[in-house]
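Notes to accompany the following structure.
A protein chain is absent from this complex, but the other protein chains hold their places.
The letters A, B, C and D name the chains in turn, as written, and every chain counts its residues from 1.
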């Protein structure tokens, strides 16, 4: 019997999907709907542009529905988009500029829809002078308006006007079955929410992705299946019932590598296996809670960390460390990490009694030495390769310097306990999310242990589902989470930096908009942000401003960047080959990224696959 | 003449039955009688099983409320004794004796616990004073505190236990003792010691006793007055000897005839009579 | 009014009171929960996007209005009861605007199917084993079975499930380890679908059975060892009645009566789902729905599921009280 | 008291075995006070070492000694479990006895509360309470909440025992002997209720431990305090079973099974000792 009833196993790609609560719902534009991980946005939606988070330079940019890059007017109050021709919805209706206008206008008219808010804030009017052109008139100058339609993970997807125009309340419409604007279309789904199957459109050429292909994609069916808890996922992959895993613990990854090595592929060919996502797990401090407003305290806490233990404890060594406040992935390597090495090495920190150079460019080698006993030949000797695997360097643990910094901040040590200037013991509650992001919880426990051992009693506080809210409301002292996410494939840091402007900082207790959860406020930072707004997206000045920001962040240490978010996403090669990897990073690795579609159409059937 | 206890057309109805068949059962139908305060007596209730004897006893003790009619003890309506203080005052004057002496004492509690508890609650005495009160009460029943102290119910015979129960009931100095079949679970040789004890209580301590039994022989032996119950009705009442020597109702007569004489010849004859009567029906 | 009707009315009133108190309590706790459904949705929508702060605030306002979370606690409480009485729990907040009721109706058949079966099997096996072990005290096989059951009893269900998953999913991969039925098979009364339902239900059901059997076993065994000394059993033995008959008709039958109440309660609590087992095997039942609801701050959903569960258990208690006289001839109502 | 223990040990094999098992686990748990490492410290030892002469029960993927982790975990879990059990027994006994004995309005009110709690689904309520309490949710609060949810079935059982005692003659006799309600309940009825209490205590303990594990597995555990659930949680986070680190989970489970078997044997033999029926035959009924 087939593993999937009626579908040959070797025509289907099986991807780890979520457990859908509401399986009948295919409206991407309802609240939360656009964040689906079940293939709906990944396989059927489309918009103007894509950025490959792993790409560098021009190769990272893809024009999808748009025929060209965005065209702004002089003062960034108008954006014009030219659309490609010959693109059709899966029900045969042609895609035109009217669909785009409809998308924007409908959402503005229906607050609560996914992109209603940003359209309302930005768009004064939108018009389609001809079926292939859309013109956006903006309320205020905005050089980054196009990013609303630029997919890193998701973006504003274009609505099928011919479907939605007959719908009374687009918020209450389940859009089932959805018409597709991309190469795959809904085949069937489980009402119980455990799987959704998409199949290749017969007219796959009439899509933005299909136009670029020379021959038909070999993957005929894409199955998003909820394969259960991490243990079950590992088992299912080893049983060849799950081709793509999104995320498992390092140990699960190692188990697969050990037991199914020949049948699997990873981002790195061997250890550390993981794909570094362009997000930056860090130790966040709440700058509105004393004593974390004090730069010296933050730096002292950073210098108390032995990053090797954190790397071993959280990722068992498979961590891609970051000393800069941007993830060491994609184009950031060439744009920031490599150029800034010298600056980092020379960076001097005043401890109050002396000046030190805290940067240690050899951490990658040290970690390599630590994992070599277990992984042996997997670990190369080439320092450049090691830097790609383990990061460029980090701060050397320096207890003496930390002591001096704390003393400079007015702290005193009684026995093995640091006292705050007001005479009370310095204790920290370090918040972690918990088992949703297990590696970070692990990092939290080990950092807590290091701080505790040096006299700052630290307890780990598992916030679970309330994590996001508590971060937003400033209901924490320190936390392990990320407030930096980047395009990965583009040096522009506005992705997160825009929201760091002091205009948006809220008093404690009120909800802080996403990103600047540490509530870091600095005039120099505001200046960088304001300049960046006036510079075009592709202007080389963007990278210069980025470097300015990164230097400021090192000096201020507003949060302690730890590493890229390393994701263990092993692929089973029994049926499919040609997955993206560090060596061939043509797409991101992981089923939830929308540019996964580029991986799916590129996969090749394994000729040695068992015939069903 | 003041009235000690007075029952006025007391009835008790139970609703019984299962899920589908439900009916009402009149356990007691309009019982009326009174006991005199000045002249202690042994007042006997006889009747077959299920005739309502126990129900009457329970209503007199206030454990059950009459469906209609009233029960007054020294002028007070027994069912109206709500507060704990009034209940205690009532219990000091009315005390029960139960059917099964082995059941009447918790097998896991020492017997003296009941005695001390009674002394403390009703007489308000502890320690030596309590010992004295207990000893006095136990002496009335031919026992002493030394014999009872620290012992468990299984260490004594049924007759002894029943006497201890009586002694305990005597501690508060009650006016009335309600004894529901006090001898039916006690074997023949002990039975007389209890029954004789009741006589002594009446004669020496002036306690009135409501004696419930289906044993006509002992009823005849000790009672002053008797009522005969049949299916909830009081069918005959009066001077004990008069009623039992010369029953008026057919049922009373049958009851009387059912008593087997302790003599083989007569007993066989009685049984033969019964057999022929049954087979004739 | 006749006694039974009076009893029925009083008992019904009590039933209403139980439901009212239980649901109110849950409502109170749920409302004290700090998880804000608006925030949950906002963070879902903004987590990976480059959304600017002004839009986020606008989005937050729009969602709060959409979800209808304005109004005082009392208003919400009253309107909640208004809806409950109409059998409507309002729209789910995490799957807005799908009605909670339709989410529940999606999950309920799975839960009922799996749990009813598992509960009944557990009950039968546990009681049978317990009764046998209590009656044939010296039988070696039964002692062995008893010891196994007892040793399994304290093992957390999660571990049992995980071990089963490893054994039958990996070491000897003969059973599906995840989901409710085979993929791409639409619900129907075909052999394939039913077979696949059974196969997928086997591991979760086995977990539930193994985890639950000990409780019944222990209580049944002790009930039986009390009953075997009852007069009617001793008498039947003296009367030469065969052992099997004594066991089934004299011992087990009497001992089972109190267990029936337990069964009813367990069946009632089926509506709450088996959180851990569903979680482990990805079973699309009420437990999973509930945990998702709690995580996403979906009050409407949590309240819906708990209310259903409370009502079901209360009904089970109510019904068992009413039908008890039918199964135990000794009991009278009133 | 001491004599009873001696008698039980000498004359009852079940008690002896139960005692040895329970005491063994107890001593083992007690040993955590003398542990060579703090119980929350991680990566002090090489991770993933299988059982060996050096690490008898192996080490975890977090570089902890399973032996000492277990020792603390059992201690903490037992503290939690016993707290739940004792609290809920107190509630069950009080409510069950008062309700069964007083009857009437009291009974109805108490049983309505009881039925309400029976109807509340445990796990969801605990999860909700967990959310509401958040950082204030430490183990005593959790124990209290669990105790509040865990007494109701047993209160009904106890109530039925007391109901049957209520109509026994010795109870009526006690009333007329002027005993107060507490006196009757404690002196007269409690000995009959105790076996039920002991028996249900076992199941309650298991339930409490199961609850702790369930919450931990769902990610609600105080990770600063080692418990059995916490060990499973961390093992799970490290995919220990899949990764073949079986000793991380197997040993704690074995310890729990041993502990439970020990407690079970103790409960049945102590029950036999205090059960009114066997006590009577001992005294000579």
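Worth pointing out:
Everything that follows uses one rule, which is that a residue touches a chain if its C-beta (ideal position, glycine included) is under 8 Å from a C-beta of that chain, and two chains touch if they have at least 3 such contacts.
Please note the rule applied: contacts and distances are computed from a predicted model.
One chain of the complex is hidden; its UniProt record names it "ABC transporter", one of "Monovalent cation/H+ antiporter subunit G", "Cytochrome c oxidase subunit 2", "ABC transporter" or "Heme exporter protein C". The hidden chain makes contact, of the residues B:25, B:81 or B:259, with B:259.
Among B:87, B:140 or B:274, the one in contact with the hidden chain is B:274. By the touch definition given at the top, subunit C reaches the unshown chain through residues 231-232, 234-236, 238-241, 245, 249-250, 253-254, 257, 328-330.
Residue-level contact of subunit B with the missing chain is found at 48-50, 156-160, 184-193, 195-196, 214-218, 220-221, 244-245, 254-256, 258-268, 270-271, 274-275, 278.
The working rule: only the chains that are shown with their structure count from here on.
Averaging C-alpha coordinates per chain places the centre of subunit B 54 Å away from that of subunit C. Rounded to whole angstrom units, the spacing between the C-alpha centres of subunit A and subunit D is 45. The set of subunit D residues touching two or more other chains comprises 131, 134, 241-242.
For subunit A, residues that reach two or more other chains under the stated contact definition are 231, 235, 464-466.
Here subunit C touches subunit A in the complex through residues 34-36, 39-41, 43-63, 65-66, 92, 94-98, 103, 106-107, 110, 162, 165-166, 169-170, 173, 177-187, 192, 196, 279-282, 284, 288-289, 292, 294-297, going by the rule given at the top. Within the complex formed with subunit D, the residues of subunit C that make contact are 14, 17-19, 21-22, 25-26, 29-30, 32-35, 150-151, 153-159, 162-163, 166, 215, 218, 222, 265, 268-269, 271-272, 275-276, 279, 287, 290-291, 294, 302, 305-306, 309-311, 313-314, 317. Remark: subunit B residues 61, 63, 88, 91, 95-96, 98-100, 103-109, 113-115, 117-118, 120-122, 152, 154-155, 165, 168-169, 172 touch subunit D in the complex.
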